[in-house]
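What you see is the complex with one protein chain gone and the rest in place.
Chain lettering (A and B) follows the sequence in which the chains are written, and residue indices restart at 1 in each chain.
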Amino acid sequence: MTIIGKNMVNSKKKVKILTGNHAAAYAFRHARVGVMSAYPITPQSPVVEKISEFIEKGKLKARFLLVESEHSAAAACCAASASGSRVGTATSAHGLMLMYELLPWASGTRLPIIINLATRSCGAPWSVWDDHSDFITIRDVGWIQFMCEDNQEIYDTNIQAFKISEDPRVNIPTIVAYDGYILSHTMMPIELENQEDIDTFLPPLNHHINLSDISQVKGVGPVTTPDIIKRKEGTAPGYYEFRYSLQKALENSINVIKEVHDEFAKKFGRAYGNGLFKTYKTDDADTIIFAMGSVSAQARTVIEKLREEGLKIGLVSLRLFRPFPIKYLREFFKGKKNIIVFDREIGYGYEGVLSYELKAALYGLKNPPFIKSFIVGLGGRDVKSEYIIEGVHKSLELAKKGDIIYKTEYFGLKLDELKDYDEQEFLKGGGK
Amino acid sequence: MNRNFSREVENNMVNVLEIVEDEYIHPGTRMCAGCAMSLIYRFALKALGPKTILTVPASCLTVLHGMQGFCTTKLSVLHTPFATTGASASGIVASLEEKGLADEICVVAFAGDGGTTDIGIQALSGAAERGTNFIYACYDNEAYMNTGVQRSGSTPLGAFTATTPGGKTRPKKNMPKILEAHGISYVATANGSYPLDLYEKFKKARDIKGTRYIHILSACPPGWGYDPKDTIRIGRLANDTGFWPLYEISNGKFALSQPSKKFLDPAKRKDIEQYLSAQKRFSNISKQDIETYRNYIRDQWNEIKRRLENQ
Partner (left out) sequence: MTDLKKDYQKILASVQKPVIGEAGKTGTWSRLKPVIDLEKCIPAKSGKFICFNCWLYCPEAVVSREIPPKINLEYCKGCGICMEECPVNAISMEEVKFE
């Protein structure tokens, strides 16, 4: 986050010490969400608990559906949104995956729903701890996807997300993600904006469907055919056209995302890079660390140390994962020599997802940068500063040799301590 | 066949002229000729009237509503994935409540038996438990007809389907009982062959608050294997044999509906074989299964009798 202009302490704004989850809850409250529907899951639950408290105390006038599963939560969100309400929910890992069927349904119906995702590993085996494997599973469902790096960004991104999603040029749902526990349960000071200021920034929703207006009869989301349908009453697009328009709107939403980000920055004094990714000490850098969320936050802490070694190194922290900001990344990385990517997930059967997304984005650049990828911190394992430092050193050595190998490396694995492990052997002797 | 002069009118339930003349489904739908569900939907929508929002999951009803761009009903509908009907209705209701429109507009979920008794039971149970202010109607044609007649939890014993070529070995799930156990404000059964009774039940349900559930037996010519002209007759046999009793439960009080009242007397009931033999799906049913049906009907009516005596 960059503070523009005003000094935080001198401003009249309310500063509260909040967890990431509560920052999300405050954002929903200030966005005047009309309908929410959620199901408890760790580490997201405090979001909905806080919202329940807001409603109970009369701070938020909203209908809150406490449903019996995330599948129903997402379905209720879709229906409430199609009925014209401003809608949001929150979830994690298995909850998000249970919602999965409704995610392309929401984007395909062009419903401006906001989901907060406190990231968590996907089972099996069970793990309530953090990595980004839930976040990346939904990259092809047609949603806008943000990853936040601190609690202020969670609050700010949520407010922006409603404005972006509800923009008539966009009409696409958005997921705002942040690392489970690392942000969701960690307290940080947060500037909360005045309700009137948020209200002028985020006007009431004017929904393109609004089923609750029964003066206009309509069917929403029917069966489509492989072709368009022409009748004397009009010509109706087919599935292909609907999905093409979603893709186009997603691509073009980048402009709206930047526009809304800039407007927010101007009004409230906080900016997040160009709105798409944040840069740190990149002006003179030829070597860049590329990561998102908690991994970026960790990398930030070692840049100075690496610079002391004489390295011209900086950080790019990806904020917008979908639509992937290809054009801006190509522009940024033109002429850079080395990129070291740290992924907190695996695109199973391939490599870290950020890594292959970036490689694809930079395809065809003249003198492309050398890219090396590492996996870190699955299932909540610590992402240590030394991993980042070692990764950078290793990459630079390989780059010097011109050793471009498609090999992902893993930091923090403890295979040495499991040399003698064998499943069948291990199971023996239980219960004695 | 029985050619009694307008049997229902004769029973003084409601005069045909008392039914709203407006139709809410335009002619020219994709439904099969003789589809009982078309008739059921026709009378349900008449009773519900224009201030209604519908939500419909994957089913024959999706097809009735029409393809992209053009629909058949004069009421707004939200199509929703198969398992979500109860939740989808909850979302619409919540949005209407937020806008202060909930008293004015009635939210109605309409789903098939697969969408209700199988894949949608969780969302429906959740919505009922929350006391969601809506009507849930299940049109029960006793199998997944839209996907080509596969067995559902509501397929009756001995019925042939594409996935039970030897006949189903388990009886039909009693969904109205499950909904009744939720303690909701209204539960009713209906039958496509009694459109006036169905109309009255939807009208009544419309004026009640809370969760209201109507389960309607819906004869299906291709799925059950009979000539489309016999749709009404087949549905009547389900009633006259005592297999599908029509009743309603308002706030816990059980009442038999007019078309089924006289079948409290076992002597008045036709034998179940008349119903089964009229449909090709039961052509290979065993003697043992038929006996199971007889016992089931006997027990079902004994229970109804006890219930009426004890309340």
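The rule is short, and it goes like this: a residue touches a chain if its C-beta (ideal position, glycine included) is under 8 Å from a C-beta of that chain, and two chains touch if they have at least 3 such contacts.
Because the structure is a prediction, the values reported are computed rather than measured.
Residue in contact with the omitted chain (choice from A:Ile113, A:Ile144, A:Val176 or A:Val220): A:Val220. For the chain left out of this panel, the touching residue among A:Ser245, A:Thr301 or A:Ser385 is A:Ser245.
In the full complex, chain A contacts the hidden chain through residues 108-111, 168-169, 171, 208-209, 217-222, 224, 231, 233-234, 236-237, 239, 241-242, 244-245, 248-249. Listed by residue number, the positions of chain B touching the unshown chain are 1, 3-6, 9, 16-17, 21, 23, 25-39, 42, 65-74, 195-196, 221, 227-233.
We take it that only the chains that are shown with their structure count from here on.
For this pair, chain A with chain B, the centres built from the Cα atoms lie 44 Å apart. Note for the complex: chain B touches chain A at residues 50-53, 55, 62-63, 65-71, 73-81, 83-84, 86-92, 94-99, 101, 105, 122-123, 125-126, 129-130.
Taken in their complex, chain A has these residues touching chain B: 34-35, 37, 61-63, 65-69, 71-73, 75-85, 101-102, 105, 211-212, 214, 216-225, 229, 231, 233-239.
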